[in-house]
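Every protein chain except one is present and positioned as in the full complex.
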Amino acid sequence: MKKSMIEKLGEECGVFGIYAPEKKDSISTISYLGLLALQHRGQESAGICVNDSGNLKNHKAMGLVSNVFNEEILNKLQGEMAIGHVRYSTSGSSMLTNAQPLLINCNKGYLSLAHNGNLINAAELRQNLESHGSIFHSTLDTEVIAHLVARSFEDNLIDALTQTLHQLKGGYSIVAMTRDNLVAARDPFGLRPLVLGRMETGYVIASETCAFDIIGAEFIREIEPGELIVIDRDGIKSHHYSSNKPYRFCVFEFIYFARPDSNIGGQNVHLARREMGRQMAREIKVEADIVVPVPDSGKSAAMGFAEESGIPYTKGILRNRYVGRTFIQPTQEIRDLKVRIKLSPIKEVIKGKRVILVDDSIVRGTTSRQIINRVREAGAKEVHIAISSPPVINPCYYGIDISNCQELIARQMDLEGICEHIGADSLNYLSIKGLLKSIKAVDYGFCTACFSGEYPVGSELVNKGVK
Amino acid sequence: MKKSMIEKLGEECGVFGIYAPEKKDSISTISYLGLLALQHRGQESAGICVNDSGNLKNHKAMGLVSNVFNEEILNKLQGEMAIGHVRYSTSGSSMLTNAQPLLINCNKGYLSLAHNGNLINAAELRQNLESHGSIFHSTLDTEVIAHLVARSFEDNLIDALTQTLHQLKGGYSIVAMTRDNLVAARDPFGLRPLVLGRMETGYVIASETCAFDIIGAEFIREIEPGELIVIDRDGIKSHHYSSNKPYRFCVFEFIYFARPDSNIGGQNVHLARREMGRQMAREIKVEADIVVPVPDSGKSAAMGFAEESGIPYTKGILRNRYVGRTFIQPTQEIRDLKVRIKLSPIKEVIKGKRVILVDDSIVRGTTSRQIINRVREAGAKEVHIAISSPPVINPCYYGIDISNCQELIARQMDLEGICEHIGADSLNYLSIKGLLKSIKAVDYGFCTACFSGEYPVGSELVNKGVK
Amino acid sequence: MKKSMIEKLGEECGVFGIYAPEKKDSISTISYLGLLALQHRGQESAGICVNDSGNLKNHKAMGLVSNVFNEEILNKLQGEMAIGHVRYSTSGSSMLTNAQPLLINCNKGYLSLAHNGNLINAAELRQNLESHGSIFHSTLDTEVIAHLVARSFEDNLIDALTQTLHQLKGGYSIVAMTRDNLVAARDPFGLRPLVLGRMETGYVIASETCAFDIIGAEFIREIEPGELIVIDRDGIKSHHYSSNKPYRFCVFEFIYFARPDSNIGGQNVHLARREMGRQMAREIKVEADIVVPVPDSGKSAAMGFAEESGIPYTKGILRNRYVGRTFIQPTQEIRDLKVRIKLSPIKEVIKGKRVILVDDSIVRGTTSRQIINRVREAGAKEVHIAISSPPVINPCYYGIDISNCQELIARQMDLEGICEHIGADSLNYLSIKGLLKSIKAVDYGFCTACFSGEYPVGSELVNKGVK
Partner (left out) sequence: MKKSMIEKLGEECGVFGIYAPEKKDSISTISYLGLLALQHRGQESAGICVNDSGNLKNHKAMGLVSNVFNEEILNKLQGEMAIGHVRYSTSGSSMLTNAQPLLINCNKGYLSLAHNGNLINAAELRQNLESHGSIFHSTLDTEVIAHLVARSFEDNLIDALTQTLHQLKGGYSIVAMTRDNLVAARDPFGLRPLVLGRMETGYVIASETCAFDIIGAEFIREIEPGELIVIDRDGIKSHHYSSNKPYRFCVFEFIYFARPDSNIGGQNVHLARREMGRQMAREIKVEADIVVPVPDSGKSAAMGFAEESGIPYTKGILRNRYVGRTFIQPTQEIRDLKVRIKLSPIKEVIKGKRVILVDDSIVRGTTSRQIINRVREAGAKEVHIAISSPPVINPCYYGIDISNCQELIARQMDLEGICEHIGADSLNYLSIKGLLKSIKAVDYGFCTACFSGEYPVGSELVNKGVK
């Protein structure tokens, strides 16, 4: 799960879709529950668009799903189908006009769009559209898609959307809705997740399977890379708009983004993380008294580490559940305060102990330094740190927010330097090989560009500009 | 920590006080942080009253601490001292007029009051005051205290407050503020917690020590049962307004209410809970494959249980961090939904296993039944449940919300009946003796009335009416 | 009508009451309409308290009647009887806790109170109550009345209220409500207005008759000085709690406060004002081309002046209807801006003309100076000013807001000085004798203290302190 207050890598969104004409009254409540389950993928804004007999109604606002919607609002959103979205965003573009779903009325009819990922060629496409007289109202990639659809010579919305997908480069999972259809599409490399499920009467689409569990839906299969599916009264139709590419799924979904109870490619995320912890214990040798997870993201790996190493798993840091989004501005001084507010070491547990802290990743190192500092204040004799992923040294162009790759500590320093900077007695990362070995996702391949620099798509564009 | 959505016993409040004339600018921010740390004791409303050179300003509202205050509001609340409050409440009296601190202007000057606990003779006192012409504006016990102070023949506020304390029966921890002093008092049996700490320049009072850690304060000692302390420019003065009584501290603070990183009577709460888990493992014999805590309240005991029993501790249920307070009404159908929204079993972990679920208590049994049901759906072969406290069979008159003791399942059924009702393969409670043995609080005695029926105070009143 | 933006004398309130058990569904809407008609008497806050089978519900907020209430709120306020209030207030005490009706729960039951006027001995009574332990929550005179009722040894609310009225000194019109009765009372000198009316089924009370017209009620009679009436299922009962005093009705109600379509003592207010204009024309001789009213308060008198003098009545200044309450702060520079925003001279009408401006009163002279200045800018050859009341030189202790009598220009300067200060070519006031002659209110006597210094009540208190 994402820690809203403490610097972590951020993803761009979660999407949800449902086609269930017999659940007209509850379609928005089901969508609401689905978005609740996907809330960890984005906390900036939330929205649901319903299709009531061809009449599309959209409600979106800044804030958490539980703040954006209430019973009154949901009751007004009835329909045969719906799409929903939760959005993560960097501060720059955090505004209502960037909330999704995007609902437009174009020459081909009403179209509602929600999108997770990032287009590499968005700026280029946008510039081209504007030069021909298109007017943009947001900075969303989603609006680029909308204008391409409106400009398409194909009369039919589905054909226009398919034609549009051919023009996109990057990582994306899209759910869309017209007057008649629910649509879902995944990019040719399957960079971002998207799954298909079945309800008693109808179908659901979601970024992760955890959204199916909450609403009692059954997992059918993953939307395949380069596949577009259309759901309407005649059932599901599948199109492969792109030739076969090797699967290049974002490995960070397994490390951090996805919810532990989700399954991807048949692999449970929690178990994959526990296996990463076990693998770490095999790769590195540290003498210590207790294994302490950095809550909550380090827990699964810490359990695996403890099991494999035989060092006892211990609850040594408490996480304050009620902090939410405090108003305090992100200055250097406040970063320290945030850790203090959010995480409380239990002195009686830590005092005099050699501690192995387990976390999933290090971005800028600031948080790690503060946590280690607090653990030392609590009386730890030694503080070792074990990270269940390789060092992040490259920007992501497919939807992970690494706002300034110059800030990546692993890009600036070697292992020893980082260790000294964060004040640890030792620092170990999981190897790329060990990471991939830990994940038993059937028929999956992975994008590891942020560790390895091997970009599956758009490397020609990527090389032009450093983010 | 308290689960806002799932039925648990509820406490009435957390209190905070600070005297630090040199921190005029930051006194409200420090109070804010202190209340953040005490948020688990009450989420209905929050308030801070500051004393700016004898001018008392109060800000309070419904909601979480982080919702009630923002930077602008805190900047306006400057002063040499302050008191703060977070309030839990049952739905009936959940309204702004019942938020605290209560600030009144009476013949003896301005008085601000915040209170944790419950007075047994509140109704009697109130009736008496009203018959003499007092007008009440809330249903708070705190307002009874205020009117007694205003009516006192003592000219001085402190003397009037002391005189008032003699008239109160029940469990209470009070922080108060006049134009000149910060005041704290604890009931003669020490039923509710209250601790004293020291900052670089000044003193702090809080319900729990965890509020000291966040603001960097140092624990001095507990406020003693029957003690009233007055802090002003001349330092701390202590009065014992009540003769020595045996300590009867609420044992449920150790079982559930207090934060794991707090210390009470020198005993860390998390370690006490872990010991309760160990003790359980000694008391009961169940064959199983994994120990799974009901998050978050069952974690510490589950760890102890796993250690002592040798059955591995396993993360098998995920808790959704972003649910917050959803709008859905508490009907029977919704209680099921709440568990579904809040807790997600990880199927891959649970499938085919004999599971021991560890939780801290059972109130009505509804939640336990739903959790067990979900764990079975996830494929558990057997579901055993271990509760780290004895059965709750009596109402509490000192501040724990057991709204209707007829609803207590352990009052209605025997062990076997409960086990069948909640659908467990076996059910075990910790014994009272085992519970008390697990807590190493120096010089402490405990109120165990909710288990044993032995009420330390007011049993004559208690017997008159069944709550 | 009152001009919210331009300095005028302000009154303290308007009150409304209704007893109509057969109009349960519409009782709050009728009260809302009644308050709309009384809005000119106060724009700071508004409130309605209904009595639904003995259950009293209160809704009040800062703002205009149309802002405070909406359809949803009114629908929730059902009952057999109701009282309402609109409040004018000086900035110091402009806050929600001072909004009315005041609803209290005391030993004698629920009591709701709304009040127009001012008690001279309020501070004295309050001090006495506080010294005996009463706690006040507002700075309202109304709360003094409430505490006196709660302290009374009379068991019955009506008896307690009657006993309370004997202790009050000053000008007041009160409407009150208990679980069983609607009550209305007027001070012994009849300083403030209060009238009784009849609906198809039930009775209404209001500050002015204009509230009856909007709801289709019929005027019965005035509540007499020193009279208390009680309305319940048995009809109306009248008590004279005070011995006969000479009527001393506030003459400023006729000059400015009351609405032109109201009748007081059988005299229509507009016609009384027109007669004041005629009387002015008889008293003073000014040669001029056109009579121009200062809108809206000078219109009626200007018409009378034009009729009697033969100089044509001309619309020469336009009032901007949409200004409302602008946010601009009341600095000297802004007072000028306010007149500019509010009043627009029509140049084509005024240019080259000798103008007689007619207004109802001059308080500090600032506004008059600005208006005259603007009229001169518009090209007037001469600007004469005629005021339809005598010079205001004394403070009022019975409910008119003359916040600082030192600011009264007529207290500081003689006629010539004022005329020079405001920049008029001539200035004339109506004489006290001429004023009284213009009002044909049957059996009425008047308080003219603000002109003459002859105070009907409390002169002994009045002399102690200068406001």
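The letters A, B and C name the chains in turn, as written, and every chain counts its residues from 1.
FYI, contacts are C-beta pairs under 8 Å (C-beta built on N, C-alpha and C of every residue); 3 or more make two chains touch, one makes a residue touch a chain.
Since this is a predicted model, take the numbers as computed values, not measurements.
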item	value
Among shown chains, those touching the left-out chain	A, C
Identified contact with the non-displayed chain, of C:88, C:313, C:398 or C:429	C:313
Sole residue of C:105, C:163, C:344 or C:373 that reaches the chain not shown, by the stated touch rule	C:344
Selected from C:20, C:48, C:65 or C:206 as touching the chain missing from the view	C:65
Touching residues on chain C - with respect to the absent chain	1, 33, 36-37, 39-40, 43, 64-67, 69-71, 210, 213-214, 259-261, 263, 268, 270-271, 296, 299-300, 303, 307, 312-315, 318, 320-329, 340-341, 344-349
Touching residues (missing chain, whole complex) on chain A	104-107, 130-137, 146-147, 150-152
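We adopt the following convention: only the chains that are shown with their structure count from here on.
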item	value
Centre-of-Cα separation between chain B and chain A, whole angstrom	36
Averaged-CA centre spacing for the pair chain C and chain A, given as whole angstrom	64
Whole-Å gap separating chain B and chain C, where each centre is the average of the chain's CA atoms	52
Set of chain A residues in contact with two or more other chains	none
